[in-house]
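Shown next, in structure tokens, is the structure this report addresses.
A single protein chain has been omitted from the complex, and every remaining protein chain is retained in its original position.
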Amino acid sequence: MADPAFFKKAGEFALGEIAQKTGATLVPAGDDSAKKIIRDVAPLSVAGPETLSFLDNLKYREDFLKTNAGACFVTPEMAKVAPAGLTCLVSPSPYKAYAQTAQLFYPETLPKAEISERAWIHPLAKIGEHCVIEAGACVEEGAQIGNDCWIEHGAVIGRNVRVGNHCRIGTNASVSHAYLGDHVRLYPGVRVGQDGFGFAIDPTGHVKVPQLGRVVIGDHVEIGANTTIDRGAGPDTVIGSGTWIDNLVQIGHNVEIGRGCIIVAQVGISGSTKIDDFVAIGGQVGVAGHLKIGKGARIGAQAGVMRDVPPGEEQLGSPAYPSRHYFRQIAALNRLIQKKKGV
Amino acid sequence: MADPAFFKKAGEFALGEIAQKTGATLVPAGDDSAKKIIRDVAPLSVAGPETLSFLDNLKYREDFLKTNAGACFVTPEMAKVAPAGLTCLVSPSPYKAYAQTAQLFYPETLPKAEISERAWIHPLAKIGEHCVIEAGACVEEGAQIGNDCWIEHGAVIGRNVRVGNHCRIGTNASVSHAYLGDHVRLYPGVRVGQDGFGFAIDPTGHVKVPQLGRVVIGDHVEIGANTTIDRGAGPDTVIGSGTWIDNLVQIGHNVEIGRGCIIVAQVGISGSTKIDDFVAIGGQVGVAGHLKIGKGARIGAQAGVMRDVPPGEEQLGSPAYPSRHYFRQIAALNRLIQKKKGV
Partner (left out) sequence: MADPAFFKKAGEFALGEIAQKTGATLVPAGDDSAKKIIRDVAPLSVAGPETLSFLDNLKYREDFLKTNAGACFVTPEMAKVAPAGLTCLVSPSPYKAYAQTAQLFYPETLPKAEISERAWIHPLAKIGEHCVIEAGACVEEGAQIGNDCWIEHGAVIGRNVRVGNHCRIGTNASVSHAYLGDHVRLYPGVRVGQDGFGFAIDPTGHVKVPQLGRVVIGDHVEIGANTTIDRGAGPDTVIGSGTWIDNLVQIGHNVEIGRGCIIVAQVGISGSTKIDDFVAIGGQVGVAGHLKIGKGARIGAQAGVMRDVPPGEEQLGSPAYPSRHYFRQIAALNRLIQKKKGV
């Protein structure tokens, strides 16, 4: 069970209600299944008889076969091999259904609305309704914060920045020169809106290029801890709605990222690159500047992307190649070694 | 036009004055060009008839040929193909000239000098003239801040640290055990002066080696958001004047970096490595410890440098090789695949 020191459970739910809310089918069907009370959610290996779990990654198949869980979200295929006594909630997307259910048990809630006397808020800042602004937070002149926002300890909202509704700005994060949509969440230590890395190289001293753009962030965007997003040099840096960015990512100036993208930890996107919708980029990938990454492209971890990537293509390696090409490179290299040994 | 919520324009300027300040030549020459009034700067694709732009990267050649800009910094070669009606400012370094002009339109200015009552300043700290110290900033015992400095919200200046004149310490940045020159700028979340990663490995518990050096930073240095620079273990960690460091870079203890270097985002430099003047290091490069990187060397993105690099050499790859060698490796690998297919 989730540690009550940190997590508050909203209640318990009948499997029928859960199935209905998630669009899952109960197997076996019938009232016995539908009326079964579920008191918590947990991973397969620790779930007990009144707990709901999920199987998404087949690496955890053994956990599934031995689980004590009372119920489990599974694909139709895996439902067939479920252990006796386990009620299955069959779904084409078990992990999504589990996510929705876990939100039901542990909804995110805002603390009681309160603006701490130990926060520093400029008299010309505008704060929406039902906001929490914690001690040590600073909100600068002209900044506008929407309704139901949570500005955590030590977070700093810069001059004239606009933050939409239902946003959460994490501990010690900072935002300047930026417009944020609704339901945007910045994790602790995020840096949004500082100058991009722009200068003209010169032997007598590099000459700074004033960075005159902004950062524009859509709705439902999450940005991970200590990630840095520079503002544009002239154009804006843009993060599309529904895009999720992990920790310690670097987004250079003028980068445009589309909708629904997923960018894993420690990725670096160089300046002026445009990334279309629903692109997925693995951890520690580097993308050179001024490129175009097509819609739905997938870049594997640690790849180094030096050229445009067509829509839907999967690439791997540094320098990055289409994945089939990459696997052939690795195979060829390993054959070479075998040959040498064989001599 | 730059968003007036964030940027304040200093005025408008005649092309003749701009040409004079940047050393550019007007084409066509004559009073019509020289008296033309320019009201702003902008990228080619969005510049209008009273706006000045630049062409530096030939990727943007099409934007140049179709631009509505009133004037444009270009190389002599590109001036020959300029569209009709565009006044060219011909320069051997158009990007530098643009940078100087953009600074003219949008000069960096310090907010009104003021030490916030909500900053915490030790009575034995010394603060220079005309400084801005914002709410939430902390300045420790014995610290010395020069004139015209800007210490942003939540920034922390440690005990006995010295900061030169015209420095800007970004939001929530921290500095300890360090001496900073003039015109040093730390972006938000920068960490300067914490202990290096020094310990003797031991199965009964690694033994910490006290880190007894400092960080010494020259003049006109910029250090990007959330970058970390550890202090020396005995010798100092040194960052030379005019060096620019991007976001999320790691500089280990005892590292010495020369003058005018450029270090792109997410680079890691291991302990005790010495980097000579005017070295350029691409994004996500790793440099092993105790190496020497010669003057003017250039290391390509994602390279892994395991050996000393001679002056002026360009290296690529992991492990890094001279670039010609690296390109041959890639070509050889790709030929192998072709052969296999051909069989």
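Chains here go by letter, A and B, matching the order in which they are written, and residues are numbered from 1 within each.
Throughout what follows, a contact is a pair of C-beta atoms (placed from the backbone, for glycine too) under 8 Å apart; a residue touches a chain by one contact, two chains touch by 3 or more.
Treat the numbers as computed from the prediction; the structure is a model and nothing was measured.
**Q** Out of B:Thr22, B:Asn165 or B:Ser270, which is the one that touches the chain we can't see?
**A** B:Ser270
**Q** Which of A:Asp3, A:Asp31 or A:Glu77 touches the chain that is not shown?
**A** Within the whole complex, the residue contacting the unshown chain is A:Asp3.
**Q** Just name the one of B:His177, B:Arg259 or B:Arg298 that touches the chain not displayed here.
**A** Considering all chains, including the one not shown, the answer is B:His177.
**Q** If I consider the whole complex, including the chain that's not displayed, which of B:Lys35, B:Arg307 or B:His325 touches that chain?
**A** B:His325
**Q** Consider the whole complex, including the chain that is not shown, and state which of B:Ala113, B:Val209 or B:Ile337 touches that chain.
**A** Touches the omitted chain: B:Val209.
**Q** If the hidden chain were put back, which residues of subunit B would touch it?
**A** Counting only subunit B, the missing chain is touched by 120, 136, 138, 142, 154, 156, 158-160, 172, 174, 176-177, 189, 191, 194-195, 197-203, 205-210, 212-214, 226, 228, 230, 233-235, 248, 250, 252, 266, 268, 270, 284, 286, 288, 290, 304, 318-319, 325, 328-329, 332-333, 336.
**Q** Tell me where the left-out chain touches subunit A, residue by residue.
**A** On the side of subunit A, residues 2-3, 5-7, 41-43, 46, 57, 59, 93, 95-96, 98-100, 102-103, 105-106, 108, 116, 118, 134-136, 152-154, 170-172, 187-189, 220, 222, 224-226, 242, 244, 246-248, 260, 262, 264-266, 278, 283-284, 301-302, 318, 330, 333-334, 336-337, 340 touch the unshown chain.
Note that only the chains that are shown with their structure count from here on.
**Q** Go ahead and note the Å separation of the Cα centroids belonging to subunit A and subunit B.
**A** It comes to 28 Å between the two C-alpha centres.
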